[in-house]
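Just one protein chain is left out here, and the rest sit where they should.
Coming up: subunit A.
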Amino acid sequence: MNHTDRSEGGPRPTAASPSTERRQTIVFDAVSVVREGRTVLDGLSLTLTERRIGIVGRNGSGKSTLLKSLIGLVAPTEGTIIVDGRDSITDARAIRAVTGFLFQNPDNQIVFPIVAEDLAFGLKNHGFDRAQTAARVDAALDRLDIRALGRRRIHELSGGEKQLVALAGVLALGPKTVLFDEPTSQLDLHNRNRFRAVLAAMPEQAVVVAHDLELLDDFDRVLVIDAGRIVADDRPSRALALYRERSA
């Protein structure tokens, strides 16, 4: 598979990525999350509109919690999260229909044993009929250049292939925004590069939690989170420099 094609080709509209710009406005209003007596997110107020947003911070600083709270997997103990006018708790289903989530370990995200069946799972949940589902599954596989994997068994795939399958499952729904939780932490160098090219070509908005800081170099905005608070919110060059300094 040739990933250089994709990085040079830039975004190209397909059935699963209509040409209309895809992004949402995400507003955190004084959000705190307390889990088992510990404050995991501490009074966050943020407005996110950029197309590429990175989040960095040390282990346990609250990055995954922040991402999960966006689609209502974690409820704020205080405050509200509004995604394109929808409340993360009362309107979680509508948010999830246009906001995909890529988990760190694709093995925990993939539900069906065959690739194409797994892609169909999300579509079925969101009410697509058989014909629409088949067309979208094909388009999503084509878009990531993994058509050949369609009938393969998940447990026979490499880690990099599984990650792409999980992403295809998310893209098949035609999301406006995709949330990534450490998408490259289990990938080798080749697959990291490939993943970076795929990400660069995505027209969708992306919010990416990463320990792989290079992934965020050309992003629009990077947040540094520490103990549940935002300690920097800036262009990548500055935010990442500060984060490196704090981690030294």
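The definition used in the following text is that a contact is a pair of C-beta atoms (placed from the backbone, for glycine too) under 8 Å apart; a residue touches a chain by one contact, two chains touch by 3 or more; residues count from 1.
In this text, contacts and distances are computed from a predicted model.
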(message) When one chain of this assembly is omitted, its UniProt record names it as which of these: "Electron transfer flavoprotein subunit beta", "Sarcosine oxidase subunit alpha family protein", "Energy-coupling factor transporter transmembrane protein EcfT" or "Phenylacetic acid degradation protein PaaD"?
(response) "Energy-coupling factor transporter transmembrane protein EcfT"
(message) For a quick check of understanding: of A:Ile110, A:Leu149, A:Leu164 or A:Leu240, which residue touches the chain that isn't displayed?
(response) A:Ile110
(message) I'm checking contacts with the chain that's been left out. Which of A:Arg52, A:Lys68, A:Arg192 or A:Arg221 qualifies?
(response) A:Lys68
(message) Considering the complete complex, identify which of A:Phe28, A:Phe128, A:Phe180 or A:Phe219 is in touch with the unshown chain.
(response) A:Phe128
(request) Identify the residue among A:Asp84, A:Asp138 or A:Asp233 that touches the chain left out of the display. (result) A:Asp84
(request) Can you list, in ascending order, the subunit A residues touching the missing chain? (result) 15, 18, 20, 22, 24-25, 68, 71, 73, 84, 93-94, 96-98, 100-101, 103, 105, 107-114, 117, 120-122, 124-130, 132, 151, 153-155, 169, 173-176
